[in-house]
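Worksheet: the structure to be examined is printed underneath.
The complex is shown incomplete by one protein chain, all other protein chains being positioned as in the whole.
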Amino acid sequence: MSIMTPTAPTAEVILAPTPGQILRRRIFGHRGIVIGGGIFFVIVLMALFAPLIAPYDPYHQDLIARMAPPVWQDRGTWEHILGTDQVGRDYLSRLIYGARISLLIGIMAALISGIIGTVMGVAAGYFGGKVDLVVTFLITCRLSLPVILVSLAVVAIVGGSLEMVILVLGLLLWDRYAVVMRSSTQQIRSLDYVAAAQAAGCSTWYILAREILPNVMNQLIVVATLEFAHAVLLEAALSFLGLGVQPPLPSWGLMISEGRNYILFDPWLIAIPGSALFLLLLAVNLLGDGVRDVTVPENRA
Amino acid sequence: MLVYTAKRLLLAILVSLTVSALVFSLLYLSGDPATALAGERANEADIQAIKAAYGFDQPVYVQYFKWLGGAVQGEFGQSVYFRMPVIDLIVERLPVTMMLGVSAMIFALVLAIPLGVLAAMYQNSLIDRAALLLAVVGQAMPSFWFALMLIVVFAYWVPILPASGSDSWEHFVLPTIVLGYYATPAFMRLTRTGLLDVLSSDYVRTARAKGLSPAMVLFKHALRNAIIPVVSLAAVQFGFMLTGSIIIETVFALHGAGFLAWESISRSDFPTVQAVLLLFSWFYIILTFLADLLNAWLNPRIRVA
């Protein structure tokens, strides 16, 4: 580069991309986000348009066509691409409808626990003092209760159903939200612009809504993806153990559980729903990591 | 350090009490525990008998304190399903879970810390990417599914390891891998980011400016500070692994405390469920308490206040 004129010293500044452009470039340049987002998008489409895509009714049993192998195996046919299960239900159709259950539970549980945890964390971080003490204590108590054991016990006592699983997970998974929101709120609260807003006489609600929340949004999104994945995983585990979503709903965890008896000769019965579960979790984790990567300031990857 | 220890201890006790109350009240979610215990075919007399036997006819707080008083002394009552004292069941099953937890923890640390160190030292190299892949895959792999796939491969296709049971050390190999791998990503990521932070710190630059060799800089100045958060995580993870053992032990029919938890839950054996739940929680509380102390001891800013 050579300096052409003694004037126009700000040329570089003007040509610099806007923050929005930088963010967009970073998002689409991030392999994790592109791959994770792609997989997630496909699974969401699958769930949304399940009735259109699924070749069969996922609940329709056909005992004559039971245990048909998937198409890539010797006796496999294109009639049932992924084969059929032990009562002759089309495995592909169940897989497609299963996406609905996983996504529904993930989103609802992440939402419920997100509201609880964010309220607690932001309150603790913003007000400090006694509020902080109480919230920290609650977080510690919650952390010492093992999630799987508690949810298993609750579901066993109250009875398993889709709604119950969502509720139990939603009421249990708020701890990480609270921890993260508390510390990021504390950080932002100590910054000058919050003090400035207070000095200007803004109400607490206004400050929380306009100064604090927008600035903890990135972390909130990252935690939400983590807890989404956590809830999906726990639902699958609960259903696998027989204490989650109840048959005949096509939950992926339940499909693995049902296929478990045939593990010796027909491992695809567990390999297929397990792979779907793995892909969904992988996609969401990649998205979460990606969001964290692209929202941290440059040079701090 | 003494004040710090006392404060932590007080907090641990408070948390233990709160958790015990929560665990106890879980039983009342079903409404009337006596009816639930008695089963579907019980008549009114049976229910009354159970109420008297388990003390359900007394006020709730009396029941709680009786239960808690017993629990502190290791007295958890009689298992409804196994027809033996709960404490005997636990004493019988706990060693299996401990064995699994410790071996899985060792597996995870031995795999994760060197990988994390290498990934940090050779940032963006092939080994860094391989470690990242291992972590990403590990985080997305449902442990029960991973367990089943390992069974398919190592118990059926290449039958070198048993699929289930807890009789010999071979029975622990697959469960250890599954449970250990489940904890690996967190350790590795924390080691990597912690070490990267420390390696770019001013005091590591000072150490290099003194002419210390790269190995001395790494082992004396960097790793010690980078490993402090890993120690805390190890305690927390050990607690999580114990709960993870519920799933793993169920899949592998490993007769440990986790398997006991599942058996008692699925059979509505409330005294056992409560005991296992309480013990797991208390265990976690003790672990985090010890981790805090270890942390303080490793960190002179707390130790020499």
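Order of writing sets the labels: A and B. Residues in every chain begin at 1.
Heads up, the rule we're going with is that contacts are C-beta pairs under 8 Å (C-beta built on N, C-alpha and C of every residue); 3 or more make two chains touch, one makes a residue touch a chain.
In the analysis below, contacts and distances are computed from a predicted model.
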Open item on the list: There's a gap in the complex where one chain should be. From "Stage V sporulation protein AD", "Respiratory chain oxidoreductase", "Acetolactate synthase small subunit" or "Peptide/nickel transport system ATP-binding protein", what does UniProt name that chain?
Closed with: "Peptide/nickel transport system ATP-binding protein"
Open item on the list: I'm checking contacts with the chain that's been left out. Which of B:201, B:232 or B:266 qualifies?
Closed with: B:201
Open item on the list: Considering the whole complex, not just the chains shown, which residues of chain B touch the missing one?
Closed with: 201-213, 216, 220-221, 224-225, 298-301, 304
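Here, only the chains that are shown with their structure count from here on.
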Task: Whole-Å gap separating chain A and chain B, where each centre is the average of the chain's CA atoms - done: 23
TODO: Using the touch rule from the top, collect the residues of chain A that touch chain B in their complex.
DONE: 137, 140-141, 143-150, 152-154, 156-158, 229, 233, 236-237, 240-243, 253, 256, 260, 263-264, 267, 270-271, 274, 277-279, 281-282, 285-286, 289
- [ ] Could you please specify the touching residues of chain B with respect to chain A in the complex?
- [x] 11, 14-16, 18-19, 22-23, 26-27, 29-30, 36, 136-137, 139-145, 148-149, 151-152, 156, 236, 239-240, 242-244, 246-247, 250, 261-262, 265-266, 268, 273, 276-277, 280-282, 284-285, 288
